[in-house]
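Every protein chain but one is kept in place in this view of the complex.
Every chain is named by a letter (A and B) in the order it is written, and numbering of its residues begins at 1.
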Amino acid sequence: MNAPNKSGWKPAMNADGESIGGPATHTGNRALMLEEKLIFEIGGTDTTGVDLPAPDLSAPRRMGGLDRDARIGLPGLSEPETVRHYTRLSRQNYAIDLGLFPLGSCTMKHNPRLNEKVARMPGFADLHPMAPSTTTQGALAVIHELGEWLKTLTGMPAVAMSPKAGAHGELCGILAIRAALEARGDARKVVLCPESAHGTNPATAAFAGYEVEDIPATPEGRVDLAALEARLGPDVAAVMITNPNTCGLFERDFRKIADAVHAGGGLVYCDGANFNAIVGRVRPGDLGVDAMHINLHKTFSTPHGGGGPGSGPVVFSEALAPFAPLPFVEKNDDGFVLVEEETAGDRHSNSFGRMTAFHGQMGMFTRALTYILSHGADGLKQVAEDAVLNANYVLRKLEDVLHAPFADSGPCMHEALFGDKGFAEGLSTLDLAKGLIDEGYHPMTMYFPLVVHGAMLVEPTETESKAALDQFIGAMRSVAERAIAGDETLKTAPHYAPRRRLDETLAARKPVLAWAEPAAE
Amino acid sequence: MSRYFTDEHEWIEIEGDTATIGITDYAQSQLGDIVFVEVPSAGTQVTKGADAAVVESVKAASDVYAPIAGTVLEGNPALEEDPALVNTAPETDGWFFKLTVADKSELDGLMDEAGYKAFVAGL
């Protein structure tokens, strides 16, 4: 079984992969594996974990007679119960802090704790977004300084900091493109996306009112330049291309693609989800990009937090800069100015509008800037190099056991792509993923990109040691060998997680999305 | 009464001017467990080849195209409560919608049961 620790955790597995862990327990717990009920089942509406003055019911009220009299039904817990509830829940999660998290295109790197400390400094954390700018110069300086770094690292002249996440940044970029085209009286209808694009690209283009057409890929996993050139014409507003792409490869022809699109009057959107592979080594601005979003929660290590919050600043070329959304920060002789509706004036009359109520994800800006300053220009270059080195190491150590469709297309960038070819009949990528859970890993990205059957996209990131990679590679090989050999126990994996496979069909057929008191007997 | 099939894996049962439309057993087996079906409401005008219904499994949503033009008489109300009917009885109780046929000549060129069987065998 190739396990690094032969003695392993108890309970152990028998030859059939079934748990032989001893008798059932009264509580359903298994020592440190603790079950936890819902707050609605353990709390009560008369219990609270805060000390506040009891409401004076005779005090005058000026709420227009709208008092909320009916029971709300919100359970409370005391502080010790609260801390225990969430601590017990937390132990049912996998996380980067527990181990390698190889989700392709998600860049699950270590989240430095200095970033957390800085974000909590009262001058940043306890600052109102509408406070007079004379009292927020340090915060505006952070936004400006981070923006300058992003511009320099991408080689682009302008940046919009307000988008709230990657998809929001994509939308920002595409709206700027549409605004720019409309401003020159050249409404175009079509946005081209590669087949391998992430689903947000077509969703964003459609949202902005465009028809989406696929660009085919070459057999080696890159955009088919000839097919793209053949499709370009006066109706094409933009192309949206991820670079490095979702097959883990650098688009060698990116500059030629950009030149062809520009020659046809269109604009170039680059999805920056995979910027970690090239940060500090390659500037997208040198490749002819007009707009690119940057996921601060990927490349610049702001925590994923179980699904957000993200942050998606967008860098722009000169052509798109005048159309960037409000608000943004400018530096003048007196300090930093927040340019918004009140202060924009005629100088920014082309701005396409506002994407969010305030100035963006300040709490992510402080973390990202802290990360960038920690690394510096030399450290960031090393980040890209180590990320790419780690991914190539994984690719070459696994290509003999897992089908690697683009292994002959050259080195991969920061992620390695595999497919399910060679698995025994009846076993799938999903089964391998669930087997990996039993090995103590979060699985890689599955079934994406769609261009590879049973795709497995592995992104180790630069914050993994060689020893950690070797152990992961060992686990991956072992599970892959079981999938090839037709090990049926994979089909019922995971065996050792807090839950076995969950019934997603039941969840979707009869959605139960909120707790309801059980009906009386 | 006669039954036709399309290469989009729909069946059409014609009775007088009324067509009943659903997806084939082969289609449901490819989709897996159906969790939701959105059917058109009565009175909707559909044209041949236009989106008329949506069928969803856990991981996929597929459009069902109107195989012929017409006016929708009713969507199958049973599917709202029990979308699994599409898995258990795709070609009977799991029908999607009925419509009044606008132009019977649009049925020309559709497959009969034997033709569809051969078509599926060739996939």
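Observations
Basically, a contact is a pair of C-beta atoms (placed from the backbone, for glycine too) under 8 Å apart; a residue touches a chain by one contact, two chains touch by 3 or more.
Quick note on the criterion: contacts and distances are computed from a predicted model.
Look at the chain that isn't drawn here: its UniProt entry, checked against "Probable glycine dehydrogenase (decarboxylating) subunit 1", "Phosphopantetheine-binding protein", "Sugar ABC transporter permease" or "Copper resistance protein CopB", names it "Probable glycine dehydrogenase (decarboxylating) subunit 1". Among A:Pro129, A:Pro219, A:Gly233 or A:Gly422, only A:Pro129 touches the chain left out of the display. In the complete complex, the hidden chain is touched by one of A:Gly44, A:Pro219, A:Gly233 or A:Gly422, namely A:Gly44. Checked against the hidden chain, the listed residues A:Val282, A:Leu432, A:Ala475 or A:Leu490 yield one contact partner: A:Val282.
Within subunit B, the residues in touch with the undisplayed chain are 36, 38, 56-61.
We take it that only the chains that are shown with their structure count from here on.
With each centre defined as the average position of its C-alpha atoms, the distance from subunit A to subunit B rounds to 38 Å. Looking at the complex, you find that subunit A touches subunit B at residues 504-505, 508-509.
Every residue of subunit B that touches subunit A in the complex is listed here, in rising order: 33, 35-36, 56-58, 83-84.
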